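Yeah, one chain of the complex is gone here, protein chain that is, but the others are all in their spots.
Here is chain A:
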Amino acid sequence: MFRIAIKMLWGDRAKFAGLIFGIAFTSFLVTFAMSYFCGFMTWGFALIAENPSADVWVMDPAVPSTELTTNLPDSALYRVRSVQGVHYAVPMALGTAEVRFPNGSFQSFQVIGVDDASLAGIPPIQAGASPSLLRAPDAVLVAEGGTSDKLNTPARVQDQWPYGASHLDVPTRMLQAGDELQINDRRAVVMGIAQALPRYPARPLLYTTIANASRFLPPERHRLTFVLASAAPGISARELATRIQASTGLRARAASDFKTDTVLWFLVNSEDVGDIAAMLLLAMTVGFGVTGVMLYIFTSENLRHYALLGAMGATPRLLIRMLFVQAGMCAMLGSGLGLGACSLASYAVGYIDYPFRLMWFTPLFGMLMVVLVSLGAAALSVRPVLKLSPAVVFAGR
């Protein structure tokens, strides 16, 4: 009878195609939107991801994420280094600077100051320059950080300083090694373009040593934002974090936990994220609503046929099983197509800088939702099918 159930479904090609397309589209939409969302979230903790050798991030006890930071006294670094189980620990300084281009235009950059000695935290540099160049005074690396066209410097020499007046509407080109910038009236020399991970929210990035950073950034009593500790062999990141926290009184988080913190912080505090989540929810509601209703309508239109099967001896149990086979078939085919399309899309967006991350749980979630909705629709259809008196088989034509 399940073959018959499927033929009942399949027989009405137009409706079946509509149903499958609806489910496929919805599961595509949901999976895509969720991957997009996950993509944003991974961009949100790009700073943590960029420092894979840091097992533990140490910060002021009040710092909730990489997005909202305050600084630590310099002594924090030594206190962390003195904790047993810390293999090594390096400082990191974060700040924001208004960077002026040679034509007088300016752009806000996030400054990431790294340990002068180890240069830990510097992403790979495009076009072969050595990171050790950064140790030169005023040397910086720049990165787009998910933005576009924000690293543009005047293309022609006559538009560059010394500027008597600004040359704002002039042809530009991308910054390159050797270009100069001005930060807080100090000269900065671009040593190269860093292949930094894109950020969420997107922002141009400026990598330099902490020594340089403290010259560029406005003077502050404390310059140290994070201490990045790596664990000695045989000790887990979480364990080390607990130890550091206990002995220094600072907040210490294993990198994976700090990523989670940051994602949660975004979920709670970022309006954009709230908007994305709301859109996602809306898309899901509409998509699944439509899908559910379509399945329900399909059954309603087939009520007469179920009544006929009932008259011919199909028990309610058999009819219910047929309903669920039909719903399950739609769910499987539809979500399969949708997820297939989504993984194709993930290949496609892999070629452009796009926040898209197909996590393992995303298709599962999409699938689960489709199955739940289909089962829900089938469950809703059960009532009319059961309530229907088989006597309607004699009613009219």
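Definition applied: a contact is a pair of C-beta atoms (placed from the backbone, for glycine too) under 8 Å apart; a residue touches a chain by one contact, two chains touch by 3 or more; residues count from 1.
The rule we apply is simple: contacts and distances are computed from a predicted model.
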Which of "Carbon monoxide dehydrogenase", "Molybdopterin-dependent oxidoreductase", "Putative OB-fold protein" or "Lipoprotein-releasing system ATP-binding protein LolD" matches, in UniProt, the chain that is not displayed: "Lipoprotein-releasing system ATP-binding protein LolD"
Touching the absent chain when the full complex is considered, from A:Lys7, A:Arg221 or A:Arg383: A:Lys7
Full-complex contact with the absent chain, from A:Val114, A:Ala314 or A:Val349: A:Ala314
Residue numbers in chain A that touch the chain omitted from display: 1, 3-4, 7-8, 10-12, 304-305, 308-318, 389-391, 393-394, 396-397
